[in-house]
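This is the structure, below, for whatever I ask next.
For this view, one protein chain was removed and the others were kept in their places.
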Amino acid sequence: TSSSSSSSSSTSAPPANTKVGILLPDTASSPRWVSADPNELKKQCAANGLTCSIDNANGSATTQQSQAQALINAGVGVLLVVNLDSGSGKAIEALAQQHNVVTIDYDRLTAGGTASYYVSYNNVKVGEDQGTALTQASQVKGKTAVNYVEIDGAPTDNNATQFKQGYTSVLSKQPGWNLLADQTGNWDAATAQTVFTTMLGQHPNINAVMVANDTMAQSVINVLKSQGLAGKVAVSGQDATAGGLDNIMSGTQAFTIYKPVAGEADVAIKLAAQILAGQKPTAPTTTKDPTTGREVPSYLASPTVITKANVALPVTDGYLTAAAVCPTAALQTLCAANGIKTP
Amino acid sequence: MSAQTNAIVHHDEPGDHEPVEGLGALGAYTKDYLARVRGGELGSIPAMAGLVVITAVFAVVHQGFLSAYNVEALVIQAAPIIVMAMGLIFVLLLGEIDLSAGTTGGLCSAIMAVLMLRHGQSWWLALILALVAGVAIGLGMGYLRARVGIPSFVITLATFLAFQGVTLILVGGQGSLIIPDTSPLIKLENGFVPLWLGWTLLVLFVLGYAAIKVNDALGRRRSGLSHAPFTVIAAKVAVLAALGAVFTYEMGVNRNLSTNAFFNNKAQGMPWVVVLLVILYAVWHFILSRTRYGRHVYAVGGNEEASRRAGIVVSRIRISVFAICSGMAAISGMVAASLLQSVQSNAGAGNTLLLAVGAAVIGGTSLFGGRGRIIDAVLGGLVVAVITNGMSDLIQGANSAGYEWVVTGAVLLLAAGFDAVVRRGRAT
Amino acid sequence: MSAQTNAIVHHDEPGDHEPVEGLGALGAYTKDYLARVRGGELGSIPAMAGLVVITAVFAVVHQGFLSAYNVEALVIQAAPIIVMAMGLIFVLLLGEIDLSAGTTGGLCSAIMAVLMLRHGQSWWLALILALVAGVAIGLGMGYLRARVGIPSFVITLATFLAFQGVTLILVGGQGSLIIPDTSPLIKLENGFVPLWLGWTLLVLFVLGYAAIKVNDALGRRRSGLSHAPFTVIAAKVAVLAALGAVFTYEMGVNRNLSTNAFFNNKAQGMPWVVVLLVILYAVWHFILSRTRYGRHVYAVGGNEEASRRAGIVVSRIRISVFAICSGMAAISGMVAASLLQSVQSNAGAGNTLLLAVGAAVIGGTSLFGGRGRIIDAVLGGLVVAVITNGMSDLIQGANSAGYEWVVTGAVLLLAAGFDAVVRRGRAT
Amino acid sequence: MTTHPTLELRGVDKSFGPVHVLSSVNFTANAGEVTALVGDNGAGKTTLVKCIGGIHRVDAGELIFDGTPRTVQGPRDAALLGVEIVYQDLALCDNLDIVENMFLGREEITRLRTLDENSMEKLARQALDSLSVRTVHSVRQRVASLSGGQRQTVAIAKSVLWKSKVVILDEPTAALGVAQTEQVLDLVRRLAEQGVAVILVSHNMNDVMKVADSIGVLFLGRMAAQVKRKDVTQTQVVELITAGRSGELGLSSAESSGAAV
Partner (left out) sequence: MTTHPTLELRGVDKSFGPVHVLSSVNFTANAGEVTALVGDNGAGKTTLVKCIGGIHRVDAGELIFDGTPRTVQGPRDAALLGVEIVYQDLALCDNLDIVENMFLGREEITRLRTLDENSMEKLARQALDSLSVRTVHSVRQRVASLSGGQRQTVAIAKSVLWKSKVVILDEPTAALGVAQTEQVLDLVRRLAEQGVAVILVSHNMNDVMKVADSIGVLFLGRMAAQVKRKDVTQTQVVELITAGRSGELGLSSAESSGAAV
């Protein structure tokens, strides 16, 4: 039924409609929702001659719902949804459908939803990449016995569940790897720090920390530093934040996951433009909706693992500015050594 | 009154306050009303003024803010806040706080969803059981407050945390439980009262209101007491009828913004939740203003010691308000679930509670007990909903989340400041 | 006292309460103390008892809970809560609330980080400017409360939202601002007082305490008033010295968990933040208990009208407590930044404020004003930190967060319930 | 009479923490009589009244109603035993109006179980009028806005409206004017005539000598003496109040100097 709605809008919607609504989820699960995505999406919209309205729901499903209503009220023809969870995402998509607006699942699949397309990085794949990269870290590579702990993202966030699914599937099968503790850091630096402080107190012999993103990794590194262990324990990350890159350069963090927003944003906005122009593009692949079994037409991009070897990539890509990555004199030296040019 | 009274008290001139009638009475009534307003008895005036001003501002800033579509959105967004604030008013009337009202609502909606989805219970049984759970939670917290003597801030801080955990465990890692479209519960926020029924209900409501007011006046006249002139009653009924008619009419307009050859869905009629709100308002307003129980709630909030000495079982009143608050929180949670057609694993966390308490306070309820009315929840809830709805699309682009927070805070402060200045300008 | 007094008031028997000295006095003092405790004047006993019980429970459940490593972790985790709670106590003493203390702290730490990182200011200038910003924020909120008359719940709800937004905008898309390792600020929570200095400070502290107590007693004796027997003073000083020595000794143990042939770093000495806490405690305790200003804060919290009639400028007191609270929130934010070595875009949001208020209330401060002491912040903050620290590793695996929240709530409730039962059992 | 006194206290002790306020106090009040309770400031009169009313629990001693010892756990128990009290600190709900305060805890209700505001309002007006209070503009006024005397009148009216066996008035006329005081004393006499045991706490010796049948004198927490009105002069009573003894009446000299404290 959803495809019929998109085809119908293509036939009868006046081509003059260039309005696209974009619903972002929060500011805590990843910094990307604050800077990277809005900027890139806006750029792409301008390039495609679209008028885009971008809203961030601050982690509240209710807020997102009312933002969706406001956008529909404003007359958007296509709605990009980064859901907070499948339930509220589905409600928004149902609402949009009721008002003849086409929806695209952006970055997160709405299970049971009615979106016409899905544009994303594959979260489980991200998790798998994290797991694999951690096993390659210099501190643990080739060791026969590795004690590791996991610090996961917020349990209320479905993505965190998917990342965990990914890295757990890799690490649990790794021979000699022994999971000592598994806690949530709630995507929150303070929580992660408290949690890891206790973990380390209980298990002084940790070799590797599978921590879900850079923000929490920073907390882990703080604790390791206070014990003189920073750099001797393999620490993971995600999101390619400025701090994450700093830590990679100084050797306290093994890697981060870089998901160039362009990979998603360019595709999604181009898709929206096509839909508004009355086309019904065919996607390269499909993703199976786990609840309904529907095959959702999908555009999937793959992430890059950033280690010390390719640490300059996010800056050369323009994803991060050199000023943000190298704010102090000490870091500027380090940046220069790793190929990041500061003005 | 015991038989003793007549013997003890001299009866000088029974019925010495002969009421007058007609236009003279109307004039006197109006003069008295204005004098009372000047004297600081403002009732709902500041909250209403705030609501009107804010709505006007957004209507100017935002085109389409008062479209039928957006008014409906406003109402269904305000509904969970209003319901929760109604319950909170009882707790606030006693000078207590329930920080966990939000997460209690979330927990109860999760219970409901789990019963429906995992245990295959019918929607109404799930709903009733969730409501019972809410009331039981409230009884427990009330017991801890009234009998064990733990400050309510600490009790409800603990349950605030704990219920968040329970909800998370119940909903589990997938982030939300999706309520089937077929469940009538979804209709509450997403289904519409047929037009004819809407108008019928409005007529019934206005007639009921008129009957009560006239009956009151007649009763007072029979007892030889002064009463509101019938012209005033007629005027009030007329205003109510007019407001109701405007609302019902606007809700009768088709809200679908675009139609096409394939679809011809019409969205017409007021959402069912309006009926629920009216019923809840009427019930709680009645209980607070016309029953012994309501009187005792105010008394305990005003002076606990005096109430105890008057023979009121204070602990029972205290327990009961927590039960009412949690029960209403449960209903609010279910309304929110109907709005989102699902229950989130973080349902009711975040700012839910703060906004609901803020609504009650903006409406005019005191945090120190003894002052507050159910209408405060409605007006304050609408103010909060207007602000969040009005804000939700105002600022775009990078960092929009940050700017929206800032502007939301500023608008909230302006609304409250307006309210405070109105109150102060008039008060002695 | 004016000259008039002597003429108006008869001076019967000046110095009619001749103090006794020696062991008899000690016995009398103890008896009186016990009678007062039985009469319900419990002071800090319930909070201390709660702290001891909870610590004991975790020490049993968790091996290594009382290791030097974990005690240090406990102290540095408790520090931001304690500092914030100290400031909140001023606001609570007036029966007000500051919901935004958490986000104010976050905002001020963000200001500090931005000044250091983006504007190249020195760490101490950034720190001072951030503190000034905090105080200014408090002055603004106090003005809105005291002069405009908006309820503090609404003002601080608005600023709670707005400051979250400002912090987000300041920190921007980076998610967090990382404070350079070289900044001395990092030392606060991550650097240690050299052992010799730690012991010296302890000795100075104990001597100072003893000097003040003895001086007080001598002063009272000179004025012919009864005073605490010197044996009691000696006992108190001895207990303080013993507790201090145990703590300083434990902090002197090398906490490094592993050593090897290559590295031989030692982590020894108490964290610098302990010194900060002691100074803040001493300053605020002094101000509340020994200055006119402190007396007026209690008076306004106890009976605003009586204070106004006594010539106290109530609005000035009210504004000042908000300024103190926000200033302390700023310090708390900076301590938290030192702990995390970074400032997050959501710094100070979430449960930060609720936990700090909870700490004050568990310590014994009333939310209705007029009752509370600075020690409440310390004891309550430690209780909260013990609970969160103790919980952080107790439950493992998927959904551990859910169970942890539940258990945290339950433990909090138990601590408060224990406290309430102790209070009630003894009170009349 | 061979019947029991309506209210009898035997050996009542009460202390607050280290402060002993009442020491083995005996006191009786008979039906149909006005029993005055007098004593210096801080003698313990109000504390005694609060013990009877269940606000405080006694530490030791018995409360005997109509010959039966009873424990009074709270104000509700006292009310059930037929005791009505006007407390010295009045205890009104400032946020409620006069009618609401006067009928608090005993609201009249209609058949539909809603509040019967009309009959309450009428009765409240009558009660106030009968107590000579002419300056109350409306019985729908909040009590917060009342003058001291008006508050006191409301508290008195509240307590004498109900059929009870014992009525205790703790300094009911302290804030009242000349005419109002007359009315209250009149009311006290009328209550006694109806067979109620009235206990009147007062500092005004003229009033006490005018209406009391029996006088109990508290001195530093001890009952110095309880005597018949007709057996004593005002001077003797004042002596008992200030010194604890008067001639052969009152405490022994050892007791009166060391009492209670």
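Miscellaneous remarks
Which chain is which? They are A, B, C and D, in the order written, and residues in each are numbered from 1.
Convention: a residue touches a chain if its C-beta (ideal position, glycine included) is under 8 Å from a C-beta of that chain, and two chains touch if they have at least 3 such contacts.
Computed from a predicted structure; not experimentally measured.
Among D:41, D:68 or D:252, only D:41 touches the chain that is left out of the view.
Annotation: of C:79, C:299 or C:339, C:299 touches the absent chain (contact as defined above).
Within the complete assembly, residues 16, 18-19, 39-43, 45-47, 88-89, 133-137, 145-150, 153, 171, 174-181, 203, 205, 220, 238, 241-242, 261 of subunit D touch the chain that is not shown. Residues 32, 35-36, 38-41, 428 are the ones on subunit B that touch the missing chain.
The omitted chain makes contact with subunit C at the following residues, 1-5, 7-14, 16-17, 219-220, 222-225, 290-292, 295-296, 298-299, 301-303, 305-313, 370-371.
Heads up, the rule we're going with is that only the chains that are shown with their structure count from here on.
Each chain gets a centre from the mean of its Cα atoms; for subunit A and subunit C, those two points are 39 Å apart. Per-chain CA centroids place subunit C at a distance of 47 Å from subunit D. Residue positions 27, 34-35, 155 of subunit A each touch two or more of the other chains.
Of all residues in subunit C, those that touch two or more other chains are 168, 172-173, 398-399, 401-402.
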